[in-house]
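A single protein chain has been omitted; all remaining protein chains appear in their positions.
Per-chain numbering from 1; labels A and B assigned in written order.
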Amino acid sequence: MAEKRKEQIRRAPFVAIFVFFVLGAVAISFGEPSRVLEQATQICLSCIGIG
Amino acid sequence: MDFVRKWVQALFFLITNGYWNFPLTRGIYQGPLKVICSPGLNCYSCPAATTYCPLGALQQLLSGVRLALGNGQIYIGLYVISAMGILGSFVGRMVCGWACPFGLFQELLYKIPSPKFGIWPILRYVKYALLLFMVILLPLFAVDAFDMGAPWFCKYVCPAGTLEAGIPLLIMQPGLRGNLGLLFFNKIFFLLLFVGWAVVASRPFCRTACPLGAFYALFSKIKLVKLRLDSEKCTHCEACHAVCPMGVRFNESPDDMECISCLACSKVCSVNAISLEVGGIALTKERPVPLAELHPVKSHD
Partner (left out) sequence: MMRNISSILLTFVFLTAFSGCGSVPEMAEVGRPAPDFSLVDRQGKTWTLSELKGQVVFINFWATWCPPCREEMPSMQHLYTMLPGEKFKMLAILNKDDPRLADSFASKFGLSMPILDDQSNQVGQQYGLTGVPETFIVDKRGIIREKFIGPASWDAPGYVQMLTKYIQQ
C-alpha cells in the first residue's frame, strides 16, 4: 500500500511553457504588442454585432 | 473548495473588468493594460474590460495579416498565441473553471431552479470546428476586396461579446440603435440560445462552442497543473460522474479534454482517489482513509 508510486516530475509542461515564452519574445521583438493594443482599445462596431 | 473557487472567479471577473468609469465616458477603457491577455473569454469591447480577449485579438491580427506583411510588419498573431499557450501549458482549461467570466455567468444561470438536462457528447467537437474555421481559417482566407478578412467568430457568434459589449454600448449610446440589423439579431439569437440553455444544462457554451476552451483543451495531457486519478484507490463508485459540470466521467478518462479542474469530483470522492498535481507532484495532502470509508458511499453535494 505504501510509497510505491514514484513522484516523477513531468517535463512536458516545462518544455511547452519555454516554447511559448520564446514565441512571445519573438513577437515582442516584431512589435506585435503595440498592434494588439491599438486594436483592443478601439471598438469595431460590426465585430460586436452593431453596424 | 467550491467556495474558494467562486471567489477566485469573482476576483478574475473584477480584474479583467476593472474599469468602472465607463458610465461617465460612455466608451471603453483605452489604457495600456490592454496589452495583457485576459485568460478567459472576456470581450475587449466591453466598457469595463481592462485586458484584451485572445480570441478577438487573434482574429483581428489574422484578418489583417496580408496588409501587415505587405508593409514588412510581422504581425501574425504570435504574441496572442504565446499568451494563450503559456496559460494553456500552465493550467489548461482550469482557466474555464476558475478565471472565465462567461463560465461564471453560466454557472450562476445554472443555479436558477428548472428541470436540468445533459448535453449530447458529440456536440463537444463543434468547438474545435469553430476554433479552426471561425477563428483561424476564415479570418485568414475569406478576404474582401481589400485583401483583409473579418473576425468571424466575434462578428457572427460570440455571445460574450453581445452580452458584455453589444448590449451595454447600445444602452449607453442610443445613437447606435439606428445601425441595428440582421447581424445584431443573429448575435442576440446566439446569446439567448446559450443563456436559455445554461439554465437547463451545465455550461453549454463551454462544452459545445467556446474556441478558447477548445484551444486550452489541447493542453489536457501536458499542462502543469492538473487532476490525477489514483487508480488503485478508485472504487469506480461513479460519484464523480454526477457532480462534474462538464459531463466528464473522471474515473474513466482522467486526462479528459473537457476537464476544467474545478475539483468538484475530488470533493465528493470518498476514497481520496482524485488529487491536484503540479508537474507530476501531488499537491493535495493525502489524508489517511478510514477503513469504513473504503466502500462506495452515496455522495451529497
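Operating definition for what follows: contacts are C-beta pairs under 8 Å (C-beta built on N, C-alpha and C of every residue); 3 or more make two chains touch, one makes a residue touch a chain.
What you see is a predicted model; the values in this text were computed from it and never measured.
**Q** Would you mind spotting which of B:148, B:200 or B:278 touches the chain that isn't drawn?
**A** Checking each option in B:148, B:200 or B:278, the one touching the absent chain turns out to be B:148.
**Q** Among the options B:22, B:98, B:197 or B:215, which residue touches the chain absent from this view?
**A** Among B:22, B:98, B:197 or B:215, only B:22 touches the chain that is not shown.
**Q** By the contact definition given up top, give the residues of chain A that touch the hidden chain.
**A** 35, 38-39, 41-47, 50-51
**Q** Which positions on chain B touch the chain that was left off?
**A** 2-3, 6-7, 9-10, 13-14, 17, 22-27, 30, 45, 47-48, 60, 63-64, 67-68, 70-71, 73, 104-105, 108, 111, 144, 146-148, 150, 163-164, 167-169, 171-173, 175-176, 178-179
By our rule, only the chains that are shown with their structure count from here on.
**Q** Measuring centre to centre with CA averages, how many angstrom lie between chain A and chain B?
**A** So the centre of chain A lies 15 Å away from the centre of chain B.
**Q** Which bits of chain B are touching chain A when the two form their complex?
**A** Answer in residue numbers: 27-32, 34-35, 43-45, 52-53, 56-57, 60-61, 68, 73-83, 85-86, 88-90, 150-151, 154-155, 161-162, 165-166, 169-170, 176, 179-181, 183-184, 186-188, 219, 221-224, 230, 279-282.
**Q** Mind pulling up the chain A residues that touch chain B in the complex?
**A** 5, 7-10, 12-14, 16-17, 19-21, 23-24, 26-28, 30-37, 39-51
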